[in-house]
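Below: one structure, written as structure tokens.
Note that one protein chain is taken out, while the other chains of the complex remain in position.
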Amino acid sequence: MPKKYETPLLDELEKGPFPSFVTEIKKAAAKNDMAADELGQLEKSYRDKRGYWKHGGIVGVRGYGSGVIGRYSSLPEEFPNVANFHTVRINSIAGFFYTSKFLKEACDIWDKYGSGLTNFHGSTGDLVLLGTNTENLEPVFAEFSSRGWDLGGSGSALRTPSCCVGPARCEWSNIDTLDITYSITQEWQDEMHRPAFPYKFKFKTAGCAVDCIASIARADCSIIGTWKGNIAIDQSEVANYAKKGMNIQEEIVNMCPSKCMSYDGKELKINDADCVRCMHCIAKMTKALKPTGEKGATILIGSKAPFVIGATLSWVIVPFMKMEPPYDEFKDLIRKMWEFWDEHGKNRERIGELIIRKGMREFLEYIGVEPQPQQVKEPRRDPFFFWTEADLQK
Amino acid sequence: MPKKYETPLLDELEKGPFPSFVTEIKKAAAKNDMAADELGQLEKSYRDKRGYWKHGGIVGVRGYGSGVIGRYSSLPEEFPNVANFHTVRINSIAGFFYTSKFLKEACDIWDKYGSGLTNFHGSTGDLVLLGTNTENLEPVFAEFSSRGWDLGGSGSALRTPSCCVGPARCEWSNIDTLDITYSITQEWQDEMHRPAFPYKFKFKTAGCAVDCIASIARADCSIIGTWKGNIAIDQSEVANYAKKGMNIQEEIVNMCPSKCMSYDGKELKINDADCVRCMHCIAKMTKALKPTGEKGATILIGSKAPFVIGATLSWVIVPFMKMEPPYDEFKDLIRKMWEFWDEHGKNRERIGELIIRKGMREFLEYIGVEPQPQQVKEPRRDPFFFWTEADLQK
Amino acid sequence: MALPQRRTDIGPPHYKDFLPPVIQKNYGDWKYHEVLSPGVMVHVANSGDKIWSVRVASPRLLSTDTIRDLADIAEKYCGGYIRWTTRNNVEFLVSDEKNLEPLQNELKQKKYMMGGIGSRISNIVHTQGWIHCHSAASDASGLVKVLMDEFADYFTTKETPNKVRMAVACCVNMCGAVHCSDIAVVAVHRKVPTIDHDKVKNMCEVPSTIAACPTGAISPDPAKKSVKINADKCMYCGNCFTVCPPIEIHDPEYDGVAIVVGGKVGNLRSNPKFSKLAVPFIKNNPPRWPEVTSTVRKILDAYVADAKKHERVGEWIERIGWEKFFKVTGLPFTFQHIDDFVIARETFRTAATFKW
Partner (left out) sequence: MALPQRRTDIGPPHYKDFLPPVIQKNYGDWKYHEVLSPGVMVHVANSGDKIWSVRVASPRLLSTDTIRDLADIAEKYCGGYIRWTTRNNVEFLVSDEKNLEPLQNELKQKKYMMGGIGSRISNIVHTQGWIHCHSAASDASGLVKVLMDEFADYFTTKETPNKVRMAVACCVNMCGAVHCSDIAVVAVHRKVPTIDHDKVKNMCEVPSTIAACPTGAISPDPAKKSVKINADKCMYCGNCFTVCPPIEIHDPEYDGVAIVVGGKVGNLRSNPKFSKLAVPFIKNNPPRWPEVTSTVRKILDAYVADAKKHERVGEWIERIGWEKFFKVTGLPFTFQHIDDFVIARETFRTAATFKW
């Protein structure tokens, strides 16, 4: 019988309409020693207004350098069942689809070997098994991997790629986000499981510029579906939207960032040459508007949270690339990027930080991509720039 | 009789409709040895595609550390009459107004002691006497100063302040740009003539946000006239503009940056609370629109050309300040800024560069100005910020 | 009991094996979707096939008990098919329309909170906080809980002018898109860390500790075989602590949270934007951080009252101007709001245009 802690502060967080994480921990704590001590330590954190977790040391499963995040309590005597309490990252399914069969199996394994606590999902998109002891790591891995599941990435490695729901259940997707994610995950198992990069590397794939997976803010490599072609207009559906109360002038035409639309009360017109494919009109009038022509992706590089040089958003490297299996052009490009990073990156330097440090030219020349105005918001302002000997001979 | 040079290349620049500087030099060269050698050396520059001037050494008039820019030919044997050929900066009149009487006197002096060549005006706004020998500097100064004219600034000093035409001949001016310029020039003669700053310091005063004097791009301190109050609308003049063919919706309403205007074909309306006082509508419909209420200036700091950290535009320090003689509040503020610069500035560091290096807080606290959202385009993005002990006790 | 045979580097299972048949059939061939209610939408394929998604809130941290319950429900109404959204909500994938109402009835009866679809507040993405993170300056799940309680009606029923994406990060490392959220809470420290020099000697790599500092405040202290911190340059980010644990940054008295606003990740209308600082500090006040919820409420109310339809928070603020934002929310503008980090100069107002 797990230890029962008094949790007057956390109990306050079982009130209110939103589902309570405290209730979840309590459910697990009722039958699991680790979860019970997690609850007890958390109550203490709420009382003392500080966390009681220490950094992880090197901990993991045999042959892998990642997939497990070591975590130790700084109060091991008070909460012995979480003295070591590591996270296991299970590589989730592209699009976050599951079956009840798998979920139940996973619960059985986790009740047996872990805390019974999970995250669906961690920030990067892993199925997170939240807390178990060092000795349970190998059994957990054996149970999952024997059923066809593998660990995700952690540390200075490729992190678990993720994507939006894409063509599985979205009419806007220009690329097969799930297949791309699956393909690159399979391609680079070694890069994911044996950290050999200067620092972490994340892929996120979005089917369109709506970017439901936040790829442009949260991935070293952001793959965003787009198209080269006109937007086909079904004028009768336009009329339907108007009939149902949409103010097309205000809500659509006036909000178009490139002002490429007009509407005379009857006909909606688009000057496709001026369209920047922001998705606003398509998202609001899906039944009436449909991209046509060639489909592919824009490849952007470099987003990350503030450390060390401040937050960055990914920026355009390749404005348009076809994305068709087996994605060789894309994968070759990525390999070249990694080579560049491997050659020049410092320890704990993200690839975006490296490019900012070395300059776009060195990066683009290394990976073999031409300079293009789509890569910049605007050209440089100060007349301070470099010439190579080759440039001078031109 | 001055030496006559063959100038086949420069002769090409006497062709075409725009008045030719070559013709000007030739006019002077016909009767002036210095101008003749200037012409000869310039032809050589055109032939060789390079300049032949050297840096100035310390040269000037007695008791002044500025006002004269030393200039030496690097080909003194070939062009002995410009072996030394210094620029004299005469502090111009606010608004660049002149009388024929003064101009003729100035020409007489300059023909006697100088090259007969001038610039109306140099980049900072001085009346530039372009080239004379070292021994003529004192006579030139005596002749001008005895007639009530003084030298401008140069080097690490206050540079000659300048302004737009302002209330002298412009209906848009919110402040007396000429009087401000005259007042600060007189106030700080010592700062102008005896360089004691870390580097140069420029004032430019514009009567409104049209900024015809380019103050926001070219002055360490940019004074830009503005107002606090509504824009009065004369609807009959609005109707006149419409009648004369102005498309008010397109040209005025749609181009308003804060979208604070509307026009129904009869009446023009302005939501003054949303106006950012950009001057577009007023400049296009002067007869119909007039600012009302309190007049004053926005004080901005920091613009400069690219060296060393890249070009900067001035940014807002004081959103609104009354500007009435004797301008004590303004002058006190400037003195505090200079103290800050004196205390912390490095050699050849402009005040804007210093503020960027030290941070706005240190600067604002030193000069006693509160933080205000008008000072920034947007608040910081990264959650990296400082707290003082005093902040923590609040 | 013997363990099964482990396998390595097999990667995740193929996604096709987890898709409902109607999705497999119509994969990449959808025509449109419609939001039927705050918690229900239908996707219609070019073939005419439909799939309904019923969304319920989740605290992200789930016990196995709850997961089993979700699995049971999915089996009962969805052929066992279920998915999670990128914002940690649960979606039941209904292929047979007649299961739609019974499913919703059971969800209601079990007190699952349906909603979050369309122009409203969806779930708050967040980090581990005191539950499981070494660098947390506040809890994350607790903040999410109190905020989602506060704004529950914007999840279940009420609309906002456009989606409002919220995030909570328990430190400035910001796992989660705090830096590009409409409204986000990020925990911050406010005191220079203290250094246990004896431990630094054994546990830390001096060069990487120095390199971890965004402001160059850390330098070697050769005498102590440790490092020293220039207090004037330190802005308490805690990155040194992450690479060198004996540099202690936690301070229960002075830790708390900042609120940032106006970020977005989508390209719709305006380009992706960073969130900007709205409130530099609110003290940690667990368990329910009432000052945080009331401050976020102030911002949200101003947005709801003033924004145009389809305007995200950042688009609204850019339209009215930051000076107006501080005016209408009544939030004070402080020295902390003025950037002094690497791109500070780009944030200075290089124009004479602003509102009074």
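So that you can tell them apart, the chains are marked A, B and C in the order they are listed, and the count of residues begins at 1 in each.
In this text, contacts are C-beta pairs under 8 Å (C-beta built on N, C-alpha and C of every residue); 3 or more make two chains touch, one makes a residue touch a chain.
Keep in mind that this is a model prediction, so the values were computed, not measured.
Taking the full assembly into account, the omitted chain touches A, B, C. Residue in contact with the omitted chain (choice from B:P2, B:P80, B:P139 or B:G229): B:P139.
Only one residue in the set B:G148, B:G265 or B:G368 touches the chain that does not appear here, and it is B:G148.
Touch with the chain omitted from the figure is made, among A:I25, A:V61 or A:I216, by A:I216. Seen across the whole complex, the unshown chain contacts chain B at 9-10, 12-13, 15-22, 24-25, 27-28, 35, 38, 42, 45-46, 48-56, 61, 63-64, 71, 85, 87, 91-104, 106-107, 110-111, 116-121, 123-125, 130-131, 138-139, 141-143, 145-150, 162, 164-165, 167-171, 173, 176, 178-179, 181-182, 185-186, 189-190, 193, 209-218, 224, 250-251, 255-257, 277-280, 283-284, 286-287, 305-311, 313, 346-348.
Although one chain is not displayed, its contacts with chain C can still be listed: residues 267, 271-272, 343, 345-346, 350-353. In the full complex, the hidden chain is touched by chain A at residues 209, 211, 216, 224, 226, 228, 257-259, 273-278, 298, 300, 302-303, 312-316, 319-320, 356, 359-361, 364-365, 371-387, 391-392.
The criterion applied here is as follows: only the chains that are shown with their structure count from here on.
Put simply, the C-alpha centre of chain A and that of chain C have 12 angstrom between them.
A separation of 49 Å divides the Cα centre of chain B from that of chain C. Listed for chain B are residues 381-384, each touching two or more other chains.
Shared interface positions of chain C, defined as residues touching 2 or more other chains, are 172, 174, 179, 214, 237, 274, 341.
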